[in-house]
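A single protein chain has been omitted from the complex, and every remaining protein chain is retained in its original position.
Right after this comes chain A.
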Amino acid sequence: MEVAESKSKKAGGRLCSTCNQRKAALKRPKTLEQICRECFYEVFEEEIHQVIVGNQLFKAGERIAIGASGGKDSTVLAFVLSELNRRHNYGLDLFLLSIDEGISGYRDDSLQTVKRNEIQYGLPLKIVSYKDLYGWTMDEIVKVIGLKNNCTFCGVFRRQALDRGASLLKVDKIATGHNADDIAETVLLNILRGDIARLSRCTLITTGEDGPIPRCKPFKYTYEKEIMFTYAYFKRLDYFSTECIYSPNAYRGFAREFIKDLERLRPRAILDIIKSGENFRISTSTKMPEQGTCERCGYISSQKWCKACVLLEGLNRGLPKMGIVRSRGQNNERTKDMKQNKGTKNIESKQCGTLDF
């Protein structure tokens, strides 16, 4: 009993600023409040509910695929959405959608986690493989192209895989686990790259509303720290690294680190960066790239063929380097002012090295 007593002393007798009864367990980065576990879960879920309602992310009766990587963000998202759907009668038909890239040994753990989520949250799981979607597994691709350029493939194929899987499932919308830190990071990267088109899109909570399957980010305002805190508690360390084994030297997030440094000094910085991104106005003289569709597969593309089809064509013709070198010449009359908009470098910041979408 001595131990237990001294342990409660350690927290400095700090009480939860919400209930004033229980011991605080977390300092909320958004508000700097000290809050107990029980009160935290309550506000955590309630805030996400408010975001969902306030932004009309879903409509009753919709089929929603949760992009499930097995990592913490999508696991917490699956949990929270299934909770809220029940509690507030959203009337949603929720699914877990996972992608199997076909990298031997690599997906075993994460697919196990997703399969557990399927049971725990009672959400049907659909696993779509690269082999199904593209006719090639990542292992087969690496055999052909070597390790050097494979991350181009990882990123391009992964982005499309989710959409293609979602259309197989005939869902109305995809929900992804991107959190506030992710979005702040993307804002910074788009500024650093001068990518105005993406800058104006990346803070939107719902994107692709004109396309076949819109995507939304219910965690847009949710700090990663709070997701980790939630996750660490009820999943303990049933968690694994999601580093892509084919990218030991992948870009490791300079922008990410910068954001985490800022957060330590001033936690508000993350929401402020998102706000900055939202408030950028694009001058009318900046030509936005036209959004068309790929002539081959129908996926959204500003060029004749989408990136995946260009890469696949190269693979299938035995010219795997095709499409990897920046393809400025191609179709550049469409996007003169934007310079390369859909090139290989524009895969979102979390492209490779992670299993995220």
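In the analysis below, a contact is a pair of C-beta atoms (placed from the backbone, for glycine too) under 8 Å apart; a residue touches a chain by one contact, two chains touch by 3 or more; residues count from 1.
Note that contacts and distances are computed from a predicted model.
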item: Complex member absent from the view - protein name from UniProt, among "2Fe-2S ferredoxin-type domain-containing protein", "Ubiquitin-related modifier 1 homolog", "quinol--cytochrome-c reductase" or "Translation machinery-associated protein 20"; value: "Ubiquitin-related modifier 1 homolog"
item: Interface with the unshown chain - residue positions in chain A; value: 3, 6-7, 10-12, 14, 23-27, 34, 37, 69, 71-74, 177, 181, 224-225, 227-229, 231-233, 236-237, 239-243, 256-257, 260-261, 263-264, 350, 353-356
